[in-house]
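With one protein chain removed, the remaining protein chains of the complex are shown where they sit.
Naming follows writing order (A, B and C), and every chain is counted from residue 1.
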């Protein structure tokens, strides 16, 4: 009996420690699903955009440029995703702060334009999405729609 | 006769379809013409500028530095053309937006100063022109005059 | 009837001339097909790689990072595609030249490692593919298999 309890405790503790030292991941399969949801929303609105998805380490997993999207959006979509990932918040938060008077934030290594959102799972950040191509408000609508379709936020 | 017409129609349709998957190009000959028109306008006003022309892929085709132009304009003219090409709009649009309060756009990888214009042909972007050297309003006048002289916009 | 033929000929000639000043494009649909062929080959060999596709202007259209691929390959795959596009040849050509003694080419802005191939259509460059993740010889096998599957070269 003692031995059984001891074994059980070991298993529970191992699991607990393992859990404490792991991180949920955003793999290519999930990235594809998010990007497809974004592309579906963009297509339904007749908008052309670049879609980028970063993983739990902030590294690029997927980038798709829809036909006709302005070339500058290839870089801007990545920059929005980077900002959302690195600061764990919507790029719109920074946009609003700067518009609201915090103009010193222009010296920060951020892209403070709506269209970038962090992706969370169980309270932990697992990546980010960056959209660019139409107005930044429209870019933001696509990013939100994509995460909502996958029940992420 | 019917057969001839059928063949002709097939050729026309094939050419039409091929055209749908092609893009108009801006070659050196056209770049020279645009740059000459720009230089003529600048000379007539006694202005010294750097003139840059990008092609349909956003790559540099022609750069000319008129005597006496400030050295910084070599880079700035290229940056204005890059912004106009990548975002398919006059750099003045961004200048006006930022001046008008959209100061968060200072975090974008753009050069938001008048003097850069995209070049369109049949509704498709085929390149961009960037002018720098005098005041940005004067740079813009040269860029517009050059495109107008070639009946481009 | 003569007038009809004359009109038709005019249309054909106009289309032909227009075509001479246009460039074939690589759109997202074709990029997806090429990338899927690459991913299929990689999966069949149990290899993990990053796949990048550039368009006719050298701009990124698609990037996919297969699960488990080393992070460095995100940049390297893009650099290989860039080199293949910019110099219209396989990156292996540069690799072989440098290995063969042309060590001064190490001072060139190129990535001289197998795995990057230009994509041609009707003799014109329409883009490039870059693969990185396994050995460079294996990266090259994937790139070639992808283009072969689409009857491109």
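Definition applied: contacts are C-beta pairs under 8 Å (C-beta built on N, C-alpha and C of every residue); 3 or more make two chains touch, one makes a residue touch a chain.
None of these values were measured; they are calculated from a predicted model.
Put simply, the hidden chain is in touch with B, C once you look at the whole complex. Touching the chain that is not shown, out of B:37, B:61, B:134 or B:147: B:61 (per the contact rule at the top).
Looking at subunit B, the residues touching the absent chain are 27-29, 55, 57, 59-67, 71, 74. Interface residues of subunit C facing the missing partner chain: 58, 83, 85-88, 101-110.
The criterion applied here is as follows: only the chains that are shown with their structure count from here on.
Subunit A and subunit C have Cα centroids lying 28 Å from one another. Subunit A and subunit B have CA centres that are 34 Å apart.
Shared interface positions of subunit A, defined as residues touching 2 or more other chains, are 71.
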